[in-house]
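Sending over a structure as structure tokens; questions will come in a sec.
Note that this complex is displayed minus one protein chain, with the remaining chains in position.
As written, the chain order gives the labels A and B, with residue 1 at the start of each chain.
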Amino acid sequence: MPDTHTVSGAGVTLVEATPAPGVPPVPGAAETSRGRRRRSAPTGRPLVSHGRRAPAIGLGIVVLYLSLVVLIPLAAVVWRSGEGGASGFWHAVTRPEASSSLKLTIGASLLVAVVNLVMGTAIAWLLVRDRLPGGAVLDTLIDLPFALPTIVAGLALLTVYGVKSPVGLNLAYARTGVVVALLFVTLPFVVRTVQPVLLELDRDMEEAAASLGANPTVVFLRIILPNIMPAMAAGTALAFARAMSEFGSTVLISGNLPFKTQVASVHIFNQLESDNVGGAAAVATVLLLVSMLVLVALDLLQRWAGRRG
Amino acid sequence: MVKVGLRVTVLAYLTMLLVLPVAVVLWHTFHSGVGPVLRALGTPAAAHAFQITAVVTFYAVLANTLFGVLAAILLVRYRFPGKRVLNALIDLPLAVSPVIVGLALVLVYGRTTGTGKALAQLGVSIIFSIPGMVLATVFVCIPLVVRAVAPVLEEIGDEQEQAASTLGAGSWQTFRRITLPAIRGALAYGVVLALARSLGEYGAIAVVSGRLVGRTQTVTLFVQERYQNFDQQAAYAAATVLVATAVIALLISRLLRPKELAR
Partner (left out) sequence: MSIQVRNVRKTFGDFVALDDVSVEIPSGSLTALLGPSGGGKSTLLRVVAGLEQPDSGLVEIEGREATRLPAQERGVGFVFQHYAAFKHLSVYRNVAFGLEIRKRPKAEIKKRVTELLELVHLENFADRYPSQLSGGQRQRMALARALAVEPAVLLLDEPFGALDAQVRKELRVWLRNLHDQVHVTTVFVTHDQEEAMEVADSIVVMANGRVEQIGSPDDLYDQPANDFVMSFLGPVTQLAGRLVRPHDLELFTTPDVDTVPAEVQRVTRLGFEVKVDLRIDGRDAWAQVTRGTAEQFGLEAGRTVHVRRAPDRIALPVRSA
């Protein structure tokens, strides 16, 4: 049966619940696992009609809109970065200030991704399996970083962990401060991808394993972990991509010190301010490339997880 | 033991990262009473910033709502070549840094570009004015309505729509009387998400607006500008309004979240 009535082919339950305000769903997560069931409907015809061709005018509007707002502008960035040829591009991204901001961004984002992998899974576990009093409040709180403007997040972090820190912890103008800001804005990703999978996890499996003699540690390592691993990986990748592109929350707390706390987005901003558009476009292209790689990796991960069941 | 350790770690982490910072912002705002807060929010600059934010948000959310419903219907109900690509493109804005969004728009619609010059001849200016800020906000919010509506469209299936057409309803009547009521909740959810995101956008707006105080300054730009000019009272007051808006949006979105998505 032709695969045309779902949004895309990879119908994975991985992130079936588009969970929270502003959660970027994993690409292709719009269709639910139901989409897959429908496709295999045994009646010889799909339950969702798939024969209709899209009306040209509607399709035209959508394509035009995306082109004017997203595609042409992004293409212009890449095109502009290549204006000075390969050597010009290479020169722009290897200038000490640019390369140090890129290195900081990649390093901090990797660190943030790892912390999220651990803490996000722990939080999801707590929300699903631990009947904590006030769990519903906690559950709502997790989405706060998505709803809160990034500049406000930055202001809040600077207020607590700044020069006049009420808790005596001054992280302002330090790399640690940047990492904390990135941790703040990426908090929900792993939680919101792992949580639905944990919720749907069949408890019978764990009971079966226990009845076969597995102790809780073995059950966790050999039954639960393999099942939530794809979701953990997806959430971590999303957190990484977000950290790579973060701007607003780092502006205030980092102090934008070149070679020390300046992340790539802030570097691009500064280059733009000083009219070095070519330099800005080159670094932007590197960031775009990394984002693309992460998105493609996510798509592959989804397909792999989807095939596995 | 493991359980207690886990609880303590998680709660400490969330307190340090989320609760404490937000609480301290509120404390800073109100520690000398409500009067100064109201005065800080009543200044012409603050009022103007709120107005600019409202205008930009209104147009951006309106445009993305119409686009979102159309795109979701196309993706779920129809077949066309390039569907996978379109689907991937819709999520792309989430992975793009806000500063790059701004840069990208400046490169196409800026005053020194061909497009910008041509538009200027028609008397339209985009960058450093409201249309550019709307474009930037539209860019960052593109996926929100589509991704809220599409799963619900998928879930309800098209039998009700087919039933309506056998009863004589044309496509617009079917949309208005059957599809729209069915996706109402999901649409409202998507709109709230888009609203919250639009109100809070900073990076892309910072680039395309030129940050012209009193002309293109939004609330988020106001917070940053006031803080760096040592007018902490105004910065914290405006930040608190944004926190309150975010919390309200969060609560509303919880209520609206389509049942199929809620757990």
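One rule holds for everything that comes next: contacts are C-beta pairs under 8 Å (C-beta built on N, C-alpha and C of every residue); 3 or more make two chains touch, one makes a residue touch a chain.
None of these values were measured; they are calculated from a predicted model.
Enquirer: Of the residues B:12, B:85, B:118 or B:163, I need the one that contacts the missing chain.
Expert: Selected residue, touching the omitted chain: B:163.
Enquirer: Touching the absent chain in the whole complex: find that residue among B:182, B:213 or B:247.
Expert: B:182
Enquirer: At which residues does subunit B meet the chain that is not included here?
Expert: Spelled out for subunit B, the touching residues are 159-160, 162-170, 173, 177-178, 181-182, 184.
Just so it is clear, only the chains that are shown with their structure count from here on.
Enquirer: Please report how many Å separate the Cα centroid of subunit A from that of subunit B, as a whole number.
Expert: Chain centroid spacing, subunit A to subunit B, equals 17 Å.
Enquirer: Okay, in this complex, where on subunit A does subunit B touch?
Expert: 2, 4-9, 17-22, 24-25, 27-32, 34-35, 47-55, 58-59, 61-63, 65-66, 69-74, 76-77, 80, 119, 122-123, 125-126, 130, 132, 138, 140-141, 143-153, 155-157, 159-161, 166-167, 180, 183-184, 187, 195-196, 199, 241-242, 244-248, 251-252, 264-266, 268-269, 272, 277, 280-281, 284, 287-288, 291-292, 294-295, 299
Enquirer: What residues of subunit B sit close enough to touch subunit A in their complex?
Expert: 3, 6-7, 9-10, 13-14, 17-22, 24-25, 28, 67, 70-71, 73-80, 83-84, 86-109, 135, 138-139, 142-144, 146-148, 150-151, 154-155, 157-159, 162, 192-193, 196-197, 199-203, 206-207, 220, 223-224, 227, 235-236, 239, 242-243, 246-247, 249-251, 253-254, 260-263
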